[in-house]
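With one protein chain removed, the remaining protein chains of the complex are shown where they sit.
So that you can tell them apart, the chains are marked A, B and C in the order they are listed, and the count of residues begins at 1 in each.
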Amino acid sequence: MDTVKQAPRYGSHHYINGAFSNAEPSRTGSVFNPSTGHEIYRTAYGDRAVVDDTVQVAVKAGREWANASQAHRLQVIFRMRELMLHQADKIAEITGLESGKTISDAQGELSRALEAIEFATNAPQITKGEYSRNVGGGIDTFSFRQPVGVVGCIAPFNFPVMVPMMMGTMAIAVGNAVVLKPSERVPGASALLSELWAEAGLSAGVWNMVNGDSEVVNAILEHPGIPAISFVGSTRVGEHIYQHGSKHNKRVAAYTGGKNHMVVLPDADLDAAASAFVSAAYGSSSQRCMAVSLLVCVGDETAQKLRDLVGDHIAQLKVGAYDDPSADFGPLVTQAAKASVESAIERAVAEGGEIVSDGRGITIDGHENGFFAGATFIDKVTTDMQLWQDEIFGPVRGMMRAKNLDEAIRIVNAHEYGNGAVIFTRSGGAAQVFCAEVEAGMLGVNVAVPVPVGHHNFGGLRRSKFGDAHMFGPDAARFYTKLKTVSQRWPQTETAQPAKPSLNFLSNG
Amino acid sequence: MDTVKQAPRYGSHHYINGAFSNAEPSRTGSVFNPSTGHEIYRTAYGDRAVVDDTVQVAVKAGREWANASQAHRLQVIFRMRELMLHQADKIAEITGLESGKTISDAQGELSRALEAIEFATNAPQITKGEYSRNVGGGIDTFSFRQPVGVVGCIAPFNFPVMVPMMMGTMAIAVGNAVVLKPSERVPGASALLSELWAEAGLSAGVWNMVNGDSEVVNAILEHPGIPAISFVGSTRVGEHIYQHGSKHNKRVAAYTGGKNHMVVLPDADLDAAASAFVSAAYGSSSQRCMAVSLLVCVGDETAQKLRDLVGDHIAQLKVGAYDDPSADFGPLVTQAAKASVESAIERAVAEGGEIVSDGRGITIDGHENGFFAGATFIDKVTTDMQLWQDEIFGPVRGMMRAKNLDEAIRIVNAHEYGNGAVIFTRSGGAAQVFCAEVEAGMLGVNVAVPVPVGHHNFGGLRRSKFGDAHMFGPDAARFYTKLKTVSQRWPQTETAQPAKPSLNFLSNG
Amino acid sequence: MDTVKQAPRYGSHHYINGAFSNAEPSRTGSVFNPSTGHEIYRTAYGDRAVVDDTVQVAVKAGREWANASQAHRLQVIFRMRELMLHQADKIAEITGLESGKTISDAQGELSRALEAIEFATNAPQITKGEYSRNVGGGIDTFSFRQPVGVVGCIAPFNFPVMVPMMMGTMAIAVGNAVVLKPSERVPGASALLSELWAEAGLSAGVWNMVNGDSEVVNAILEHPGIPAISFVGSTRVGEHIYQHGSKHNKRVAAYTGGKNHMVVLPDADLDAAASAFVSAAYGSSSQRCMAVSLLVCVGDETAQKLRDLVGDHIAQLKVGAYDDPSADFGPLVTQAAKASVESAIERAVAEGGEIVSDGRGITIDGHENGFFAGATFIDKVTTDMQLWQDEIFGPVRGMMRAKNLDEAIRIVNAHEYGNGAVIFTRSGGAAQVFCAEVEAGMLGVNVAVPVPVGHHNFGGLRRSKFGDAHMFGPDAARFYTKLKTVSQRWPQTETAQPAKPSLNFLSNG
Partner (left out) sequence: MDTVKQAPRYGSHHYINGAFSNAEPSRTGSVFNPSTGHEIYRTAYGDRAVVDDTVQVAVKAGREWANASQAHRLQVIFRMRELMLHQADKIAEITGLESGKTISDAQGELSRALEAIEFATNAPQITKGEYSRNVGGGIDTFSFRQPVGVVGCIAPFNFPVMVPMMMGTMAIAVGNAVVLKPSERVPGASALLSELWAEAGLSAGVWNMVNGDSEVVNAILEHPGIPAISFVGSTRVGEHIYQHGSKHNKRVAAYTGGKNHMVVLPDADLDAAASAFVSAAYGSSSQRCMAVSLLVCVGDETAQKLRDLVGDHIAQLKVGAYDDPSADFGPLVTQAAKASVESAIERAVAEGGEIVSDGRGITIDGHENGFFAGATFIDKVTTDMQLWQDEIFGPVRGMMRAKNLDEAIRIVNAHEYGNGAVIFTRSGGAAQVFCAEVEAGMLGVNVAVPVPVGHHNFGGLRRSKFGDAHMFGPDAARFYTKLKTVSQRWPQTETAQPAKPSLNFLSNG
């Protein structure tokens, strides 16, 4: 850990073909410690030329890796898992330092990354083709999946470890090379992971990292050597990624924003619901696409009780630096994010919201320039308010009221996003109706953050996901591979004279 | 059949909400009998307003159909299959009349359509979600698939029955409504199918057909009520479909052009190979995306023998009207197609091709204005020639020579298309190398037309397919549905006090 | 239907190799019309010689059928479905005549049989093998399933159509021949089905029927030509089947008796629960292995209300001849069954049961010798009573009381049988606990007869099913096939010198 603190420049260079690049970058950008508000180092920004060089490396390395046996590829994945476990403290430290999330939260993120890696050991199972004997005319038909080649992975700042590893590990496990662009805010963790991949025995050039901003993104989207794009980030960017990547005939999976509602029915365990809401709403300063944004209470009595319970919990929350073990959550990622949060609160008040808890204007001793915002909770939110309409990546959460389940579902479905949605109830019937009717990809029943376990598919609906593919979970095997289907027949030793050719469709086989 | 001949105006109107439209169209277009070269009727061309009306109908009908039980939906599919069997002659007659393919070829097409419908009875099986118990924290995780709503299906002229039914039947079987735009050249079969769907008990508005041209296509691509687009047709159009549909954030599966090579090794059964080549190359006047385009002979001896064998077979082929039972294949679909074929031959000769068989200038007694072209076979084709580079939708096929398997594979992989590719050999090792290395989605080993059986996935690679999805075969279940994943936990009767909320990532569930 | 009534001797002969046997049987047995109590004809009883002849036919026919293409086999299944639909009335008439169940109940049975046949059209999909490329050492590994050869099917009297077709259709769809022994009480329906199979185009010898009793059963169990045994019937016989079949090294799936509890919690919709109970309890004179046997009420208030509601429903039930359209259920299958039911009631009373409704001693005008018993409902049943311990195949049902869900589950799990068990509640949590803890294979939540739909697996636990296999639903594909796994590598053209052999385990491939 000390080495990290002493040499906090981990993410300053690209990682290409098995080594950190020592070329002089034309542009660089700041990497901050959000807990202090200070720049800790500058990271190289790539450009089209860097991307092109990297893709050429990746295409070549990917071709060999595609021909490696399943057995060999699997051993690398198993070793990577062990190395990440052994380096867990260092990974969490870099994550917290650059993103602002607390060490314990970073460890939670790492656990989820490991879950994804563990699932990637299922690659041989989930990429199996199918085999049918004698489908007709003496033909056996079978299929198999081969890697697409190179996958472009564009990752967000809020999960510096989990998202790159969720994308990259399965892509690699099935035989691709990866060109990763981590968030320019948090390149350090990806850089460390690059070293670990090499130590795990991955061939040089299979995992590559190019730092930078939209120039790198567009170079990836347009490069003919990259047939598949994985993206996690905002809807604004994700929509561009999907459209621009598709314009270049790529397959694209873009997981984007969310505005996740938590509906609480009167029959729910309200204590459990309040506790779950606060966890799911404010963790990581609410900078999660699966954070709960809105508490939708069915019935005024439910609302009143939850308002009190939630308010009490919030009063106990402690904001602090990423390495303060007593902090519940840390700073926002940038000064701009902090400003945006504060203006969202102002607007919400102007639109009629009722502040239950106000997180503006907090300062942390010894970290006076850190990008901190406290937990804010606003009652009387309605679908007219911008607070409801916009995704807010910061600890501003709202409370809404609905007459009944139907109205609550209508509220949830009125939003443009459909990432997660959850219900707290004891009623099997209410849960069934909720899951059937709510237009969100990940649903929770008495579970506040419905991120599915690694062996199920992750992905939202509507404007929370672009493209039909899933890139985390078992269907990822499809996104990261191409399918070939073979119709095979063998001539027997002594064949009769071939007949006059028949030109009808069915008989052509 | 007589009724068809007497009233050959089947495809003259749109079919919307369970009935043929009797609104006066603003524009119309000709439907020809390619065997005579005469217009047989004019078909209504839709516009944005028609598409919008139709989508509104489909959205509403789709919502109800999505809530129909699997059992109910399945019964409709089974009845549709029976009705098509009972109307097989009529379907084949309309198909041949409007497309020019022979009746027996149309019957072959129908058989394949039935195969797809029969596979659609597997919809409940292939759309199953997954269920996991106690994945962690007392949570059960499960998933299910729901229809996307409305599917826009854009079909080509060359399979007037098979493609609409392959697209539409599975889309409907899993609970969607369909807006089909058949080819404006051959709307009759789709119109007949519309009637059969109603007779099969499908609710009005679930299957709709809008005739027309690119205006209708673009209206479908842009309509917010249609989240999924199925397309089969040329690469030029398909690329537009993919990019334009994606620009409107839809999921798009576009199956496009092919230039399918048949590689023959010296150890192959050459008699069988020659016969298979002629069938696969010239059937349906070569107007099939899976037709064999090029015969790639490994070794000069192989080439010489095959040239002779193929030439002999071609000399026996008979071109004739669609309803001439002795014809091997019929006319091209349009006069323009015929002209294009003839100019392709001229160009090939100019570029150095050696004509083995020349199909230009044929006339059929009694059908002097029909769009006929005979089987043309050109030796000494090389990758420099346009004859190799372009997909030619007409009976002009070429022969190439390669020194060995490696060179043959290099030729196949040099082409921009990757639909089908086949090898004729007795060697298990050669077949394995071919299937592993050739960049085509559908491969044949001693099978000339490697269209997979209905329960395997159909789809090409490279510029023969846009988008990562498969829309025929088992993966179609994914393309036509959206996935929801539920994480579910139930409170037990006597729960302890809820703990202080933990805001770390993993524990938020 | 008239032909049936006029010639009610349908099941009098074996059906072997595509024809009814006209050999003189050494023994015969009575087939009764339970509604009148009269013998309607005598059926041939087979012996070891007949079984041996039949197996020889089946082995031969099965060998050819195993080599038929999937496409061909599927067409026969589709045609069989159509023929059964066309002959639905005749099938229902024979079923009712010989079993005593009402025509409308027989039609319900037929619907379920059709569901199984419809699922059998999924055979190509669910029997697919798997294909993995380059698992290590250049080896591709793939698997495929082939039919086992001949399946011995031993069917019960209570579903004369459904069980033979559920067993036989999937067995045939995947390529086996079948030797069916229908119940000697109801051979007529199987005989009619034999004719339909032939009409559907099934090759002679693939479907065979041998009538008879335990001599035929044991001959089937011991015959070396039959590797797989499907059985549905009583636990007493099923246990023998499992042990005796296994002793002859066969694979055996035996679905046996049930004693199915319906637990009702106080929060349930009691009106719906009472109605569902009466339907599920008394339908078909309770002669169903999935009939509800016991109503387990949680709480005295629940019990009192349900007792009244159920009593009211029972008072409305009408018992009558199979062809009386106003009858809710018909007679028992034999005079002995009727006697057994009456003695069970007497014993129950002696053991302390409280009769709510007494079905003894009813007579039906015009059918005075029919084997009728009315609906009997006995409260205060406990686990000490034989009424609880024994499966009773007749309309004697009981009611039990439990303090809470835990006690109810303990009662359910104390029974030796574990076929079905259901709960009526509104609570998601109660349903989850019930499904997790109850040791039954088929569970219902607000569903009284939890027979899964045809594309899910049917099968009980504990002494309700012997063997680990499922023979209805998707896993049936495994039971009726054998698996081969191939590890395949092809020599490349120019191989280096073979190395000195290494004798270590891993390197032997």
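Keep this in mind: contacts are C-beta pairs under 8 Å (C-beta built on N, C-alpha and C of every residue); 3 or more make two chains touch, one makes a residue touch a chain.
Computed from a prediction, not measured in an experiment: that's the story for all the values here.
Asker: Would you mind spotting which of C:His223, C:His313, C:Lys338 or C:Lys380 touches the chain that isn't drawn?
Answerer: Considering all chains, including the one not shown, the answer is C:His313.
Asker: Tell me which residue among C:Pro124, C:Gly233, C:Gly353 or C:Pro450 touches the hidden chain in the full complex.
Answerer: Residue touching the absent chain, from the options given: C:Pro450.
Asker: Using the definition of touch stated at the top, determine which of C:Glu109, C:Glu184 or C:Asp379 touches the missing chain.
Answerer: C:Glu109
Asker: Please identify, in ascending order, the residues of chain C that touch the omitted chain?
Answerer: Interface residues of chain C facing the absent chain: 102, 104-105, 107-109, 111-112, 130, 132, 135-136, 139, 141, 143, 146, 228, 239, 242-243, 246-247, 249, 251-252, 268-269, 271-272, 274-276, 278-280, 282-284, 288, 313, 316-317, 328-329, 426, 431, 435-436, 440-453, 455-459, 461, 463, 466-470, 473-475, 478-479, 482-491, 495, 497-509.
Asker: For chain B, which positions touch the chain that isn't shown here?
Answerer: Contact residues on chain B toward the absent chain are 67-72, 124, 127-138, 140, 142-146, 425-429, 431, 445.
Asker: Take the complete complex as the reference. Which residues in chain A touch the chain that isn't displayed?
Answerer: Residue positions of chain A that touch the missing chain: 70-71, 74, 78, 81-82, 115, 118-119, 121-122, 124-126, 128, 133, 140, 427-429, 432-433, 436, 453, 455, 474, 488, 490-493.
Keep in mind that, in the parts below, only the chains that are shown with their structure count from here on.
Asker: How many angstrom lie between the CA centroids of chain A and chain B, rounded to a whole number?
Answerer: Inter-chain centre distance comes to 35 Å.
Asker: So, what's the distance in Å between the C-alpha centres of chain C and chain A?
Answerer: 48
Asker: For chain C, jot down the residues that touch at least 2 other chains.
Answerer: 70-71, 124, 128, 133, 140, 427-429
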